[in-house]
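All protein chains of the complex are present and in place, except for one that has been dropped.
Here is subunit A:
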Amino acid sequence: MAWFKRSKIGINTATENKKEAPDGLWKKCPSCKKPLLNSEQIENQYVCQYCNYHLRIGSAEYFSILFDNNSFKELFPNLTSGDPLNFEDTKKYTDRLEESYLKTGLKDAIRCGYGKIQGEDIVIACMDFAFIGGSMGSVVGEKIARSIDYCLEHKLPFLLISKSGGARMMEAAFSLMQMAKTSAKLALLSKAKIPYISYLTDPTTGGVTASYAMLGDINISEPGALIGFAGPRVIKETIKKDLPKGFQTAEFVLEHGFLDFIEDRRNMKNKIASFIRIVK
């Protein structure tokens, strides 16, 4: 005998009576699975109001959170990738780029802007994970290098928000050399005694961790962000053991001494502005 009795057989809501929610009004929190309204997300700076999960966001959102009144001048906006190696795996690199332009409306995996943060002048470069996994190719390296030149020329502090799976394989050794290029430029910035803040967000791995992301005067992060050099899967395959809980989280990296602090995204602007005021 059934526990519950179906009073009507079949679903009999007429098509015209079905209530459809329009797309894009809300998003499910990846952590606690509760629905987050778009308006709530903006208000909460894309942090889940139920579980404090920090949603992955792009340069547009970070700029709106950090720059005063979301006002900034975008620097070097028109640089795009070449295809020096005529790279083709399952797809041509040029096709992959075209797709990413269409899908994201971005030109590459980083955007740079000059503006103010609580009245303090600053240059912010922010990576976009949506563009080929935030991978670092020539454009990312070049934009960072030029941003640093801009900071050197105008004596401006530099904030770099990393969010990347690492090097862009489709640019092979060209991509590798961006690590050298950005690190060399940061050495010059450091010699000029200009503050450099590295803001590592979920996820920051590979060649990005092994270059500019770890070279900040201060390295800072958000709760729960994945930060590491080798990806967890690679490590697991190499050592043939399960990884400890919390391995490669921002908290783990802080504990081992490679981050200065972890801050809730909603308070990050305050903290960054204070730091700049103190050291300038």
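Here, a contact is a pair of C-beta atoms (placed from the backbone, for glycine too) under 8 Å apart; a residue touches a chain by one contact, two chains touch by 3 or more; residues count from 1.
Here, contacts and distances are computed from a predicted model.
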Chain not displayed: protein name in its UniProt record ("Sulfur carrier protein ThiS", "Acetyl-coenzyme A carboxylase carboxyl transferase subunit alpha", "Amino acid ABC transporter permease" or "Response regulatory domain-containing protein"): "Acetyl-coenzyme A carboxylase carboxyl transferase subunit alpha"
Among A:C29, A:I57, A:A109 or A:A213, the residue in touch with the chain that has been omitted: A:A213
Touch with the omitted chain, as defined above, among A:C29, A:V139, A:L160 or A:I197: A:V139
Subunit A, residues in touch with the chain not shown (by the definition above): 77-85, 87-90, 107, 137-139, 141-142, 145, 167, 169, 171-181, 183-188, 190-191, 206-207, 209-215, 228-231, 234-235, 238-239, 243-244, 247-248, 252, 256-258
